[in-house]
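With one protein chain held back, the other chains of the complex are shown just where they sit.
Each chain gets a letter, A, B, C and D, in the order it is written, and its residues are counted from 1.
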Amino acid sequence: MTTTVIEASGLELTFQTSDGPVHALKDVNLQIEKGDFVSFIGPSGCGKTTFLRVMAALEQPTGGSITVNGMTPEEARKNRAYGYVFQAAGLYPWRTIAKNIKLPLEIMGYSRADQDARVEAVLKLVDLEGFGGKYPWQLSGGMQQRASIARALAFDADILLMDEPFGALDEIVRDHLNEQLLQLWARTEKTIGFVTHSIPEAVYLSTKIVVMSPRPGRITDVIESPLPKERPLEIRDTPEFIEIAHRVREGLRAGHSYDE
Amino acid sequence: MTTTVIEASGLELTFQTSDGPVHALKDVNLQIEKGDFVSFIGPSGCGKTTFLRVMAALEQPTGGSITVNGMTPEEARKNRAYGYVFQAAGLYPWRTIAKNIKLPLEIMGYSRADQDARVEAVLKLVDLEGFGGKYPWQLSGGMQQRASIARALAFDADILLMDEPFGALDEIVRDHLNEQLLQLWARTEKTIGFVTHSIPEAVYLSTKIVVMSPRPGRITDVIESPLPKERPLEIRDTPEFIEIAHRVREGLRAGHSYDE
Amino acid sequence: DAVKLQLKWVTQAQFAGYYVAKDKGFYSDEDLDVTILPGGPDIAPTQVIAGGGADVMIDWMPSALAAREKGLPLVNIAQPYKHSGMMLTCWKDAGIEKPMDLVNRTLGVWFYGNEYPFLSWMAHLGIKTDGKGPDSVEVLKQGFNVDPLLQRQADCISTMTYNEYWQVIDAGVTPEELITFKYEDQGVATLEDGLYVMEEKLSDPAFEDKMVRFVRASMKGWKYAEENPDEAAEIVLDNDASGAQTEKHQKRMMREVAKLTADSNGTLDPADYERTVKTLLSGGSDPVITKEPEGAWTHVITDKALN
Amino acid sequence: MIEVILALILWAFGWWVNVRLAEGPMARTRAVRLAVPVIFGITVLLVWELLVRGLNVPMVILPAPSLIVTRFVTSLPVLWVDFRQTILKGALSGYVIGCGAALLVAVLVDRSDFLRRGLLPVGNLVAALPIIGTAPILVMWFGFDWQSKAAVVVVSVFFPMLVNTVAGLAQTSAMQRDLMRTYAAGYWQSFFKLRLPAAMPFIFNGLKISSTLALIGAIVAEFFGSPTMGMGFRISTSVGQLALDMVWAEIVVAALAGTAFYGILAAMERAVTFWHPSQRG
Partner (left out) sequence: MKSVLAVLTVLAAIVAIWYAACVPMNIKGVLTDLERAGAQVVPEGAVARRDRGAFGLVAKNSFAISATWAQERPRLPAPHQVAVELWQTTVMKKITSKRSLVFHAWVTLSATLMGFAIGTGLGILLAVGIVHSRVMDMSVMPWAIVSQTIPIIALAPMIIVVLYSIGVQGILPKAIISAYLSFFPVVVGMVKGLRSPDAMQIDLLKTYNASPAQGFWKLRLPSSMPYLFASLKIGIASSLVGAIVAELPTGAVAGLGARLLAGSYYGQTIQIWSALFAAAILASVLVGLLGVIQRITLKRMGMA
């Protein structure tokens, strides 16, 4: 049984800039089911971030409609339905890792004891036990990024939106985090929206790969992944994997121009 | 006939920090021949950047020896033997793209006419014709990075050192630039030192892949690539390619720890 | 009863009478609680009294009359200073012997309401004040000290007999090196340190009574100070919060001040007033007052206080 | 009393108009950006006028704006003389000399790490000192005319300017400097092509801070002695004569001059540091 979590139809977003209007999103139609892991891939400036922001009600669409759990994104946000992970870790430097993770909990009014328990749990989840008392700048970039994921996981959002969370990390760390993210997803049944530039990453993680192209930003292809839910890293050397990756690459290249 | 361009033996570099000494490089031995394309790969903090900086005489080794074209790196730098591309584009925001590319030419005293001709040529090389008059902040990250490569190519350095030049770009642009870089290398016979985090990129580009591991930073493997000089993008799906990539990955994993 | 007295200048023996009256209990004998507010180079007592910050103030008549013409009705209720202590002190070696020698020289003058006697003197002599010239002098706004003379930036500066003149002497200059022109001798002297109040307040009998008692006690203080100059100077020193005054200087000042107050019992001499007004009316191109003031003084208080 | 009530109503009305403008759809346009502060200013002036009249505030305490304007218009020649003496001669010459000297010294200091380490803390300290206190001394040294005012200005602008310039010259990132090293660029090449342009935002910051200091220094120094003209002279003598309208007219001149000065600097800054993120926003 699948329930539709996010449904966009004819979505448009035009930014009014001093150089004239920028069509960041044009006629975007997409349906995301509960428990989906959806990757967004596309060249720079195609509107991936914008789309994610529209879902999280951080941006107002200028046309079309979008519903989240049957509500407007605005209402969903008021219900605290989202965990959002930005490209940069964006931890507050004046708070320790543990306090950073507590931030949303404080705001949402969780009890003191509950806060501590949850921090404990998510720190373990992202392999950061014992680092709760450290300040962000005492950690490496990869650890910071994991802390910011922990922050988004600490409260019970059922939609997790991640905007290139692993962009700044090296390949090995990235592989490791990808594996963990998959496990987490399998365990929690969250719906995940994930922006990436890396084809293997998108293919490895997703149940659905959304390929976008710029000017105006629109969806050129939606690829449903036939890969099983259980995915060891080695799956990346299987023909199915390479085949999907190839399809994604072709889709990307079609919509790409080199002046960017 | 091969001539040795860079020769390091027993190279060591220890940074004295307030937390005690950091062994950024330890007992590094490497020989780079004229016309080699050498990639450096390894986890974060393993000393890739440091090694590149030692070659460019931006850092003084604390032990061992290194020669560049038979001279000390310092002398080689005075002879303007290097073009260096940093991870961030590092263009001067108060200069237009064309003026940024002219910067080294002005400093090295090229004639006005020569400067213009060279700017024209390198802008074409990196697909930025027509953008010479723009300021860096009017361009996307990818275009900025290409401009910074153009800047390093504008003068006749025979060693090109590139520190993760494509780290911030999306995959398609990256593929495209990789292709162009290879063509350029084939055409100019430059010696290139290239730091990357991406295994496919390293394998695709290099004649020699140097795998490094941290604490202390040292070379764990040097893989000579059997791939031909002519490399279409599709070569990445050949068994040879996958085989080398596998070897690199193994080498990397061996030296990797997850606390980073 | 509370009385606030605004001084024209910083705490020094120039105001010894009031400090003595306070210290010796003459005010409290009259049931007065007097607060003495020191002035300073940039304090215009007229402005203070206009805003109600003081009940009575000490000021020179020119600035009081100017304020009156500007619509601030000030009335002189007593005049403890009979004589003017202001003079122009010049270097003898600059070749100055008589007033007309001043032309084509640089003179330091106090402004801030104190420039009027000087301007009318110059008008009297027919000397212009717009820069060096054969029939004109260059005027500087003199700061608070005698440096312009000592540094020879000016050939003459304004001094008071009881204060700045002695600072010049203290700096090591001998009286023989100097030549002084007292305004009084030049016939352009204006009345100095008098007591002024707002006209409309005087119509209040309670206030009038307070002033009567105040003037009586103050004059008692002055007479005491004239007779015991050293003690008066000590009292002043005790009241000087800046700690900058020296005993030697204050004792000397007290003696000089006594010379100026000795001839007055506090009552304003109408002849002196007339002379002041005449001087001011002839103040050259930019006269201080343009018409004869009316009701600018009263004998009501002194009559009641002293008889 | 009517005036007071009127003043309150006017205030509320002015504020209401501004709220409408600032939160309206046109808020980002140039016209509204200009209109809002102007409306605010006019409202303040009108309220001031009404309150002064309504509460019968004596002229010697606070004159009404209309009186000040009248005085301003009728005293233009005097104001011009004062302006020339204080702003053009005292403040401007001191400003040019002080800032110029600071720039030169900064370049010298910048060449030596030792000097920079030694001078910067001292400079920072001096920049925070009440330099105004030197005015009586400088008047004593340099005489009564504008030279002593210029000297006060020189002393008060020198250190803020020096500190800013030196800090600005150190503003380059390690990468930008390394780039110059890979070109084997000489000292002056890196100076003119990298450090000076990079320092410009800081230099302009120093220039802006100094501009207000210069104005204040020149005016305050006149309190300690001056020829019979100048803004400081006029202000202090006018207070003595209870000509408060004249005092305020001089304040208007000072504010106009200061704002114009600042505006010119800001325009120059925009032209020179157009590339800096703070100017692009």
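Structure notes:
Keep in mind that, in the parts below, a contact is a pair of C-beta atoms (placed from the backbone, for glycine too) under 8 Å apart; a residue touches a chain by one contact, two chains touch by 3 or more.
The structure displayed is predicted, hence computed values, not measured ones.
Touching the missing chain, out of C:Gly25, C:Gly51 or C:Gly187, is residue C:Gly51.
Shown as candidates are C:Gly39, C:Gly266 or C:Pro293; the residue that touches the absent chain is C:Gly39. Touch with the chain omitted from the figure is made, among D:Val73, D:Leu88 or D:Leu129, by D:Leu129. Here one chain is not drawn; of A:Arg80, A:Arg215 or A:Arg253, the residue touching it is A:Arg80. By the touch rule set out above, chain D reaches the unshown chain at residues 15, 18-19, 21-23, 27, 32-33, 36-37, 39-41, 44, 61-62, 114-115, 117-119, 121-122, 125, 128-130, 132-134, 136-137, 140-141, 211-212, 215-216, 219-220, 223-224, 231-232, 235-236, 239, 244, 247, 251, 254-255, 257-259, 261-262.
With the whole complex as reference, residues 53, 56-58, 77-78, 80, 82-84, 86, 88, 90, 92-96, 103-104, 106-108, 135 of chain A touch the missing chain.
For chain C, the list of residues touching the undisplayed chain reads 7, 9-11, 38-44, 47-53, 91, 93-94, 143-147, 150-152, 167, 171-172, 174, 240-245, 249.
One rule holds in what follows: only the chains that are shown with their structure count from here on.
The geometric centre of chain A is 50 Å away from that of chain D, both derived from CA atoms.
Along chain A, no residue makes contact with two or more other chains.
For chain B in complex with chain D, the touching residues are 53, 56-58, 77-80, 82-84, 86, 88, 90, 92-94, 103-104, 106-108, 135, 137. Contact residues of chain D toward chain C in the complex are 58-61, 136, 139-140, 143-144, 222-228, 233, 236-237, 239-243. Across the interface of their complex, chain B is touched by residues 173, 175-176, 178-185, 189, 193-194, 197-198, 200, 273-277, 280 of chain D.
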